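Note that one protein chain of the assembly has been removed; the remaining protein chains are unaltered in position.
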Amino acid sequence: MLKIYLEKLLRNKLAIAGAVIIIVLVIIAIFAPVVTMHNPLEGNILERLQAPSKNHFLGTDEIGRDVFSRMIYGSRISISVGIIAVSISLIIGTFLGLISGYFGGKVDSIIMRFVDIMLCFPSFFLILMVIAFLEPNIYNVMIVIGITSWTGLARLVRGETLTIKERDFITAARGLGLRKRRIIFVHILPNVISPILVSSILGVGAAILTESGLSFLGLGVQPPIPSWGNILTSGKDYIHIAWWLSLFPGLAILITVLGWNLLGEGLRDVFDPRTN
Amino acid sequence: MDTILEIKNLSVEYQVGKKIIPALKNVSVSLNRNDSLGIIGESGSGKSTLGLSILDILPKEAKISSGEILFHNQNIFRLNKKELQNLRGGKISVIFQDPLSSLNPVIKISEQLRETLKVHNEDSSDNKIKELLEMVQLGNFDRIKNSYPHQLSGGMRQRIMIAQALASRPEILIADEPTTALDVTIQKEILELLKKLIKEFDLTMIFITHNFGIVYDICSRIAVMYNGEIVEEGKTSEIMKIPKHPYTKALISVIPKAGQKVKKFNVI
Partner (left out) sequence: MKTYIFRRLLLTIPVIFGITVITFLVMHLSPGKPTDVLTDMNQKITTEAKQRLVTLYGLDKPFYVQYGMWLKRLAKFDFGKSFKDDRPVIKKIAERLPVTLLLNFCSIILIFALAIPIGVFSAVKKDTLFDKITTVTVFLGFSIPTFWLAILLMILFGVQLGWLPISGFRSINFDELTIIGKLLDILRHLVLPVLISAFTGLAGLSRYTKSSMLEVLHQDYIRTARAKGLPENTVIFKHALKNALIPVVTIVGLTLPDLIGGSFIFETIFAWPGMGRLGYEAIMSRDYPVIMCVGTIVAILTLLGNLLADIAYAYVDPRIRYK
């Protein structure tokens, strides 16, 4: 079974393209100190707002900090926020989805009503509201994105659980007297892995977009810590005289998120029984 | 002998992903006026593909790799768009297996009938539609005319499909398993209706099924299909008495005959 998936994966161009982008990104993030020449946190005010040059590949910002270095270190922020936020929503969403789907009845009603309520708040706005009442820093950003993004996954998992619950091998397991916990985690869970995987990977892209949006608005990662979003804030303020502050961070976000989306969609095609 | 339809060396294949699956292998059969040809075989034998080919309404994945189908000596595959549209529903009609999924769920029944009449330049007034419904023994026009398919019973839906197919008096009617999705009691009614209409409209029929009982009842000739090929063909009475091909023999042997004890199952 796994072999078939791997074969399809290798043939799927979307997925490969996405995976390549992500791998390159991760490597850059890990080897940041090696790739950069300047300190991303400190700048020489005499060199402020310089266009891209040999010394500063992507120019400097309004405090004289090297944009290239800030961009490279910014990748660390994006990746870590993306992965951790999604991990949080993964745990919450999968757990709630599983028990909602498996136990049904009152438990299901309560959880689904809660999901309905949460879905009434447009996600970005909900995140903004919550961050407004907390201190904006990278950890709060991760947590807030995590605890507001699990609803889609919960519904998905619940749906899959409901379908699988009725299948014969689950009835057989119950007939054998296996404990509920074992049934849920050992038998049902492996079968919902594929949609969870697709949803999570697409979720990382979304989380990165959200984090950069928050940082852009000044409610996410605060300077001097570099995030692609907060570099764009300077970009907006110096829109008339420093185009490089606007172009490059956005491009980075675009390519990164594109990578995750391509991989996610590619995986979705791989797992889709209709394309077999 | 008036041959109106000739299928000559027809081969059709399906492309699924990278694989090519042959559905019809070099099939040839002809149809004379007023014939009732039964095409019988199990699932996957290619019988439906044959029926769909006649109107050139195969799904996108299907490719006609060779052969031709001649209707009054004109190759159907060479017709242009307009001629093909005239042919479909006009000179040759088809009714399908599941009338619920074969009727558009969001368009009123009367409208579905009306558009068929219109596109073949027939009178499309309310009166004509009433006539059509009465022809298939559906009386309450006022109730049906504003209904949607899901509001009617299975038998009623199949009658409507028949009415739709015969709206512009075609020469040939292809019936692709028309009774398989229906209750046993309704099956008989629909078959009787078809027999009556065949006489009334002087129809030539192709009846696609897996049920020998039906074929025996309604068809004058049979073509037996297995794995994309016609393995035996001839008059119904002759084949039933003296089946030549082993597959035909096996098919016939599984028909329960009244009073006979079932000894063992023949594996086909």
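Lettered A and B in written order, each chain numbered from 1.
In the analysis below, contacts are C-beta pairs under 8 Å (C-beta built on N, C-alpha and C of every residue); 3 or more make two chains touch, one makes a residue touch a chain.
In this text the structure is predicted, and so the values were computed from the model without any measurement.
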Contact residue for the chain not shown (choose from B:F96, B:F207 or B:Y226): B:F96
Absent-chain contact - pick from A:F95, A:W243 or A:F271: A:W243
Residues in chain A touching the chain absent from view: 113-114, 116-125, 128-134, 205, 209, 212-213, 216-219, 229, 232, 235-236, 239-240, 243, 246-247, 249-250, 253-254, 257-258, 261-262, 265
Contacts of chain B with the absent chain, listed as residue ranges: 55, 57, 59, 81, 85-90, 93-94, 96, 98, 101-107, 115-116, 119-120, 148, 150-151, 161, 164
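We adopt the following convention: only the chains that are shown with their structure count from here on.
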Whole-Å separation of chain centres (CA-atom averages), chain A against chain B: 54
